[in-house]
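Some chains omitted; the rest stay in position.
Chain IDs A and B follow the sequence of writing; residue 1 opens each chain.
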Amino acid sequence: MRYGAMYGPDVTFLGVERCALAEPASFAGADVVIVGAPYDGGTSHRPGTRFGPMAIRTTDYLGHNGSRPSLALRVDALKDLRVLDAGDVEMYAGDEMESHAAIEEAVHTITASGAIPVVLGGDHSIALPDARGVARHYGFGRVSMIHFDAHADTGDIEFGHLYGHGQPMRRLLECGAIRGDRFLQLGLRGYWPEPDTLDWMAEQRMRSYEMTEIVTRGFDECLAEASAIAMDDCDGVYLSVDVDVCDPGHAPGTGTPEPGGISARQLLDAVRGICYRLPVVGVEIVEVSPPYDHAEITAALGNRVVLEALSGIARRRKDAESGHTWDPAQPLLDGR
Amino acid sequence: MRYGAMYGPDVTFLGVERCALAEPASFAGADVVIVGAPYDGGTSHRPGTRFGPMAIRTTDYLGHNGSRPSLALRVDALKDLRVLDAGDVEMYAGDEMESHAAIEEAVHTITASGAIPVVLGGDHSIALPDARGVARHYGFGRVSMIHFDAHADTGDIEFGHLYGHGQPMRRLLECGAIRGDRFLQLGLRGYWPEPDTLDWMAEQRMRSYEMTEIVTRGFDECLAEASAIAMDDCDGVYLSVDVDVCDPGHAPGTGTPEPGGISARQLLDAVRGICYRLPVVGVEIVEVSPPYDHAEITAALGNRVVLEALSGIARRRKDAESGHTWDPAQPLLDGR
């Protein structure tokens, strides 16, 4: 029994095949299982991410045909991989605990089956259940985190609660699912969190790249350094992408936009590169909020983040078999 | 200690004086206490009502000076009455139970002080704690309900939960706070709830005016009939206004718009008339969702619903003292 969609019609990511988490046979042998987490009960400001999964799944001007051949990577991830869509997990906004438990269970089920979970948020509070669901399978501390965000999301208490969208990373460290010294953050900026939280982060030996460092040293260098840390004594990487890492000009449709972010091009290249170079074991794209979007540009970006991640994974597997290495400078039509 | 605003700056309704619910002296002797319920965790579809209190408080082109002389009623409710604004109650979207408990306590505190609570929603799930908070003071079953809405809000279970914005009216009856046969609904339409819920409503002896009956018999006649029922063996009336009772053309900024509603003019006249003619003991205006609004027209309507309610109350009190009766046909400048 498939739950389907929490809001709107039951559609899949660009037309890929359906599966049901309650029916293990339906996703046996899958490489990737997409699941929607339409939850915005953890949002501290502008809501609307409950419509993120629907928007990320469907915002594309091309046919919804389960095929997306990447020009850059020369793979068709939706076909070269077995990608299924499990629909949404029911996540009632007013019940955080139950909602988080449900998505954690879903992510763990997918991971345990051998597939990579790709979670479509939803607000960032789901990073806690998402990453914990993965870590329960690989072992606490065995999966590193690469986290793109304008915000550290390491707050302690907000509105009197522990599990909102500004706190999941703290909880992940506290419960041991992710090691502090394998927690990489890129794109932070602005005026939050406050210094004692930063002190706590430093104590955990987290590595957080604020935009000033990124601009000064260069994004590529920071990314390379972070990737190296992520792969030191870890078995896999969990990739958490908060769309607000991009500048609001590129991603207006989000809840807590912080001016001065990276460009959409930079994010897409980074996601692609990480999924191509590192053993990614889980992906989430969060904080796409359609009510605040314009001309669907943020939803389209969310859709492309998923596709770049999948294409990177597909090319990684292909190259692992063939022994080739991808050359980003190769002209599009060369070698055809 | 005043909590202030859950979102944005701490402002009051059109500049009226502040009070703090934790400090009884601050609202002693008040006629009306306004309180914000910035909660949208109970929404079944489009969220955003968390920004309703802020929008309803501030959307007005006139000065925020704590004065609003009504042309029609010839009272200045914000001055003729002692109207205070207690700010928001903290209502974390992800924790429905705690949020509801907090607003119920706030409403009860206000009512117990002798003031009329005016609650700025927030989604309609707050009708349960709001009306229960009032009924706890007046006695369960002693307060009737007049409820403007496109929806009956008498659902049983939604998304596996009992307390969302489609269910508060059922819960109110079940707990005995409001009697079924003193529960008046106006403006219902569309395709919800399903027949067995309607059967349950009939069993409770609710009186629900669907738009077809309203159009066929006339809105005024239905209103008069409903008012008469409301005052039969009850001590007061609780007025619950869901802005989606209006047609989406007049109130686009809401979560579950149902085409074919009444006009803004009709709603304002109805609210004014009820507050002038009946002993209203509590008011709520809910489901104003700024992210879906345009040119602030829905927020402005919410603001005016509050002002019409307050003006009706003020004129009622004035006429009670003077023995006059308001004549809606009187020309504006007559008698000056």
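We adopt the following convention: a contact is a pair of C-beta atoms (placed from the backbone, for glycine too) under 8 Å apart; a residue touches a chain by one contact, two chains touch by 3 or more.
Remember, it's a predicted structure, so these values are computed and weren't measured experimentally.
Enquirer: Full complex copy number, with 2 in place?
Expert: Copies in the complete complex: 6.
Assume only the chains that are shown with their structure count from here on.
Enquirer: Roughly how far is subunit A from subunit B, going centre to centre by Cα mean, in whole Å?
Expert: So the centroids are 41 Å from each other.
Enquirer: Give every residue of subunit B touching subunit A within the complex, in rising order.
Expert: Touching subunit A from subunit B are residues 6-7, 40-43, 45-48, 50-51, 90, 92-96, 99, 125, 159-161, 163-164, 291-292.
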